[in-house]
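The complex appears here without one of its protein chains, the remainder shown in place.
Labels run A, B and C following the written order; every chain starts at residue 1.
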Amino acid sequence: MISIGAMIILAVVLALITRVFLMKHKLLSWVLFSAYTAFSVFVLLKLYGNWNYFETMNLSYLVGRINMRPGFLNKPLGWFFSFFVMAMSFLNSFFSMGFSKSSHSRNIVPHWLMILAASLTVFFTKDWLLFIIGWETLGWASFFIIMGGKQKKYKDSMSYYFFSLVSGMLLIAAVWMIGIKFRTLNIHTTTRSMIILAKNTPWQAFPTLLMLTLSFLIKSGAYPFHIWAPRAHKSAPADFSPFISGIMIKFGIFGLLLYVIPIVSKGYAGYSIFGMPVFAWVFSWLGIITSAIATVLAFSENDAKRLMAYSSVANAGYIITAIFLGTALGIKGGLLHAFNHMIFKAVIFMTIAAVVYRTGETDMNKMGGLAYKMPITFMTFLLGIIAAAGIAPMNGFVSKWMIYQALLGQKHYFMTVAMFFASTGAFLYLYRALHAIFLGQIREVHEREVKEVPFLMQIPMWIGMILMFGLGVFPGYLLRPMMPLMKTFGSSISESLNVVQGSVGSLNTLFSTVIFILGVVIAAAIFFLSAKTHKTPMMDNYTSGEDPEEWNVTPNKYQFSYGFYEPITKMFSWALKRSVDKAYFKASYILKIIGREINMIFTDHNNWGYAALLGLLAMIIGGLFL
Amino acid sequence: MNTYLTLLIILPVFAAFLMYFFRKADNWVNIAIMSFVTLFGTVSSLVMLFSQGMEVVALGGWKPPYGIVLVGDQLSLIFVALIYLIAYLIAQFGGIERTKTNDHKSGALFMLLTAAAAGMILTGDLFNFFVFMELAAISSYVLIAKGGCRSSYTGALKYIFTGGLASMLMLLGIGILYNTTGTLNIAHLMVRIGLVGDSLRWLALGLVLCGILLKMEVFPFNLWVPESYKGAPAGMKIVLGSILSTVGGYALIRLYPILIQNPGLIKMLLPLALLSLILAELAAYREKHINRLLGYSSAGQMALVMLAILFGGRIGIYAAIFIVIAHAMAKAVLFFVGAHFKESTGSSMWESYRGLSKISPIGAALFTIAALSLTGIPGMMGFWGKLSMIGAGLASAKYFSIAIILIITIVEGVYFLRISGTLYQSTESDVKAKASYLLIPAVILVLIIVLVGFWPGCISKIINGGVSAAERSSEYAKLVLDYLL
Amino acid sequence: MSNPRISRYIFSLILTVLLGYAVFAALGTQGGTLRFGPHSPASRISGAMIEKNIEGARPNLTAKNHTGPSNVNFAPGSKGLENGAANIVSSIVADYRSFDTFGEVLVLFAAVTGFMLLLPDKKGKNKGVTSEAPNFVLAKAAPIVFAFAMITGVYISFNGHLTPGGGFAGGAVIATGILILVLSGNEFNSQLLSLTETIAGLLFLAVGAAGLVLKGNFLQNVIPTGVLGYIFSSGIVLALNLIIGLKVGAELGSLILAGGKKEI
Partner (left out) sequence: MFTILYTISLVLALIGIFGMISQKNLIKILISLNILETGVNLFLVTAGWSAEAKVPIITGKLGLPAAVNFVDPLPQALVLTSIVIGLGITAVALALILRYYRKTGSLTLEPSEFQAGGER
């Protein structure tokens, strides 16, 4: 039997080997990475169904009086997340093998392996201590990948590391509150104790739960903390972005599902509102707000990776809303959406990476018309955004449908409306990205140089397409294995392959797919039967008779989607003006000013006596008279 | 064993006198003497640490309350082993400037400094502590000024005046304590401290603390820190950061049983430590000069130690010891690597270290690991200290302090990783790595840091022994005073 | 207040007054006298030292007052005392708390070494500090005074355990002789002084090590204590006083020589 601890240690050892010995052999290290992830997937598949398998490491940690032996426990929740981590990394490794150009950073593989080790630790750990260790390791390992040795990316990676540290500190504080209260750091036993505590004295449980929730929300990029997401995605190496967006954002969701949601949904007896505890209600709304704001921000975004990052934040918002509803359907919808999002967002980012690989650009205004040159990539991207927008035959549709059902089932109409808004917005900006990158006029440079990516890089795209479509038509293939997982959240419905049960009604995905395909066929018929298209030169359209030269627009600069959603951006300018980013920048600026003022205390060489005497006086007089 | 405990102080002194006879010999003779002595100290203190519980040496054969005693319990031996290890690395790997003239003199001073640090830790007598503190202070004034630039003198002068003021106040405090309790022995003092009236005890302990807080670089007494760290020669920086502040931390832990009886004093020390933490780390956040930055960071770390002690309880002391050890090791690594960078690039501003990871990959990796350890990131030694400390704070319901500590940890993490990030940026430069031998001690220390980081069990037993020795004051007093009966 | 200098003074004054107030308030008064007024040494550890009965004395650790048994006859002429020095301060300095003295000697050693290290390293001659050449009488009389100073210094060191004085006082007198010599334009071999200093330091260590080897404790007395009041009476105290006298004289002398160097 292969143990989880051995897998973690193997990852760390491989990380060291690749970091020290294989810095110059990128391909070899990617092959090692691929082999490791394949092996892990294999081991995890063997572990499926073997719930409550546990192992204890032969080390003992003594923290204060709490003496513990760290160990791992196989639970459905951790299994699913780690399976997806490993599987997506495995898919990604093919992509990266093709992607590793000479300018490509050499630091990725060792740090990525560290991330894998850390995520296995987080997903399988039995106690909070290892959870913290894994959680904080994620932070610095990703910092080095995102920075990738580039000076201009350093600020963005620093913002990621900052939020990661904040999350880690909140986690440590919360874990100690748990440890002190229950005299143990075991996650599963403290969950039970915490449920009882939350039932009896909700105010005692409140600070701990709040800190944990904030810590996890920061990792998911929820609203006031969302600013790291676009910056980190933008700066990360193009083949690491799928991982950040697909997997890293989900770590917070995992944490919420592991600890917060069971407590909140099962027994939080604080004040309740609309049939929900206020705690859960507030964070459900936070999810909605997150997705709405991310949608608005995505409208005015010109960078493909930043736009997709906002889309990821918005999706994290849906998931947060759904799981905080606390109903079995909500959690199921949230989880399904999390897994679906892992697939389709990873695929979308891979296509963007493919575009970056060929053009070296992420600015959408400098692209266009690439569909003719990169048809496979285009197809993948198209299916990806259909899934992301939640349209029928793809997998995103099913999970979004379940979330709506869960919302309506609880009669949260306002939330449903707000979510509809965000979802519609998602369709708009995703369509714009499709158009700006792949449709319209191709630039002359691209006309000459761009071609389809190599086959190695197409493999994950093909698999992704199959998965998106397959899981869209037969969601049961994912929902059926998830049954033991859902059982832990109190739902024991047995799933069928193509019928999904909601609160208001049920959905036959096969039926809707057939309808959709019919619609496509009809549309294609209309398209081919109607008037033929004809090609126009680039400067001939869109300008409505105006002279583009007047605006300093040349064919090279011109792009159809430039300022596309100007009205919508203007409409929401009041929201954008009070952006949180500015508050963060202001805070960092103030911190710098304070730092300089404090430096002045130390550089004035004549006040040491005052200071020492004041300190002495503070001690003595304070001690005497207070 | 008795002999070895005494030799820990005597042998460096002997070496210091011996160096006069080798003043015309090659420099390596001095280095050989220093490294032999310090290595001997490291090994023998480690052997003593692992072999037995407690050892008391009555110097001159006079029984504890009357004569001066050296106390080698688990707590003091940990610290002696630590400072000897670092002193060995400094002596062996060229921390002391090798090129200047009068080398045997600075070697002698370094040996005296080592003896003084060991004496401060081992002694069980308050006035003897003061004498060794002054010995350490005078040696360090001179060694700081040996840096030879303007800030060396400025730093040394600020240090000498602040130190002079603080030590005289400490002497006043010792006088008051002797006046009222009639004893100078720390163990005896623990027994008799109750004889002193409340207000007088506050006054006396406050005055004594002045000297200790100066060594610990706590805020109102640490205005000399940045200039001294900046101006001191490479080896002396490590002494300041890793040896002297460590000794200050030890002294506070040793006096904890006396301090804990004064709730008022603790109440006043907590804001002081918090203020010190905030000021030091925010000043470091802004700092561009690497050595001044590390100096600020030392001040911040020692404020953390003080906070951990003030949180109290078993776990608080445990955290304090852990942080002191982790800080001493990591800071020594940072200074060794910093000296290596300085030699390579000729600059001390960290912004000019861009892309050094290409030239000196090991140096950059060591720097990063030590910086992460200071921040308290898992996998390194500092993590366990910070973790325990937060536990101690929450256990004693000091929520505000914990919030400040967590926020400041984030600041600390950001400015340390900023430097590491700068090291890992790629750039074109024609810099060559020089003085790479400075990385050997750093590698040794980093191996310890990482080993303990992944397996804290290997030293937590020893540290727990130290915690017991520090916490159970009555037992300490009984053991010391009854030792020779 | 506009003048920064005056405001500095006022601020300093306020701080000092506050500190003074705090100190006096903490000391407190009881009927006109400070709270910890005259204490008899009997309640302190020095009581046992005066009675020179350390081994027999057993302090009552918790009681406020304790008095050791005074069953030892310590009038002049008594024998077999644990420490036979008549001057109790000397016996404390050089025996009971000799480790403090050890540290103190090291402090002086460190200070002198540092002083020499920090002074500009110019090759000046030890030609005195005045620019004028000293006259004949001064130049020739100074060595004679120096000889007397040496004798006085050694005497003071030698009798440290019987009369007021001791190694430090004696050393200071010796250094005064050197100062006179240097002021009057005579030369003095600074290398000799450094050598003396080092050898005296090593001797101190040797005395301590003898105790360590023979009796098991560093600086323990290995010499018979003799009869109270006689010159060879106090064992280690006499030896240490002599060594300290030598060392302090040499150290202060080096300090004077180094400081008096004519700097170019």
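Assume contacts are C-beta pairs under 8 Å (C-beta built on N, C-alpha and C of every residue); 3 or more make two chains touch, one makes a residue touch a chain.
From a predicted model like this one, the values you see are computed outputs, not experimental measurements.
Asks: For the full complex, can you list every visible chain touched by the one that's not shown?
Replies: Even though it is not drawn, that chain still touches A, B, C.
Asks: Which is it among B:150, B:267 or B:472 that touches the chain not included here?
Replies: Missing-chain contact among the listed residues: B:150.
Asks: Among C:86, C:149 or C:250, exactly one should touch the missing chain; which is it?
Replies: Looking across C:86, C:149 or C:250, the contact with the absent chain belongs to C:86.
Asks: Among B:127, B:367 or B:383, exactly one should touch the missing chain; which is it?
Replies: In the full complex, the listed residue that touches the missing chain is B:127.
Asks: Sort through C:45, C:173, C:219 or C:257 and give me the one touching the missing partner chain.
Replies: For the chain that is not drawn, the touching residue is C:45.
Asks: Tell me, which residues in chain A touch the chain that this view leaves out?
Replies: Spelled out for chain A, the touching residues are 596, 599-600, 603-606, 609-610, 613.
Asks: Quickly run down the residues of chain C that touch the omitted chain.
Replies: 8-9, 12-13, 15-16, 19-20, 23-24, 27, 29, 32-34, 36-42, 44-51, 67-68, 70, 73-76, 86-89, 92-93, 97, 100-101, 103-104, 107-108, 110-112, 114-115, 118-120, 162-164, 166, 168, 228-229, 255, 259
Asks: Spell out the interface residues on chain B facing the chain that's missing from view.
Replies: Chain B touches the missing chain through residues 127, 131, 134, 137-138, 141-142, 145, 150-151, 153-154, 156-158, 160-161, 164-165, 168, 171-172, 174-175, 178-179, 184, 286-289, 292, 347-349.
In this text, only the chains that are shown with their structure count from here on.
Asks: Chain adjacency by touch: line, ring, star, complete or other shape?
Replies: complete
Asks: Nearest chain to the global Cα centroid?
Replies: Per-chain C-alpha centroids compared to the overall one single out B.
Asks: Taking the mean of the C-alpha atoms as each chain's centre, how many Å separate chain B from chain C?
Replies: Using C-alpha averages as centres, the distance is 30 Å.
Asks: Between chain A and chain B, what's the gap in Å when you average each chain's C-alpha atoms?
Replies: Averaging C-alpha atoms per chain gives centres 44 Å apart.
Asks: Between chain A and chain C, what is the gap in Å from one C-alpha centre to the other?
Replies: 73
Asks: Quick one: which residues in chain C touch 2 or more of the other chains?
Replies: 22-23, 25-26
Asks: Where does chain B touch two or more other chains at once, residue-wise?
Replies: Counting only residues that touch two or more other chains, chain B contributes 199, 202-203.
Asks: Across the complex, what residues on chain A touch chain B?
Replies: 59-65, 107, 129, 132-134, 136-137, 139-140, 143-144, 147, 149-151, 154, 157-158, 161-162, 165-166, 169-170, 172-173, 176-177, 179-180, 591-592, 594-596, 598-599, 601-603, 605, 607-609, 611-616, 618-620, 622-624, 626
Asks: Which part of chain B faces chain C closely enough to touch in the complex?
Replies: 2-3, 6, 10, 13-14, 16-17, 20-21, 57-63, 65-68, 101-102, 105-106, 108-109, 112, 115-116, 119, 125, 127-128, 131-132, 134-135, 138-139, 141-142, 145-146, 176, 178-180, 182-185, 188, 191-192, 195, 197, 199-200, 202-203, 477, 481
Asks: For chain C, which residues count as touching chain B in their complex?
Replies: Chain C residues touching chain B: 22-23, 25-28, 35-36, 39, 43-46, 48-49, 54-55, 57, 59, 61-62, 64, 95-100, 103-104, 106-107, 109-111, 113-114, 116-118, 121, 194-195, 198, 201-202, 205, 208-209, 211-212, 215-221, 236.
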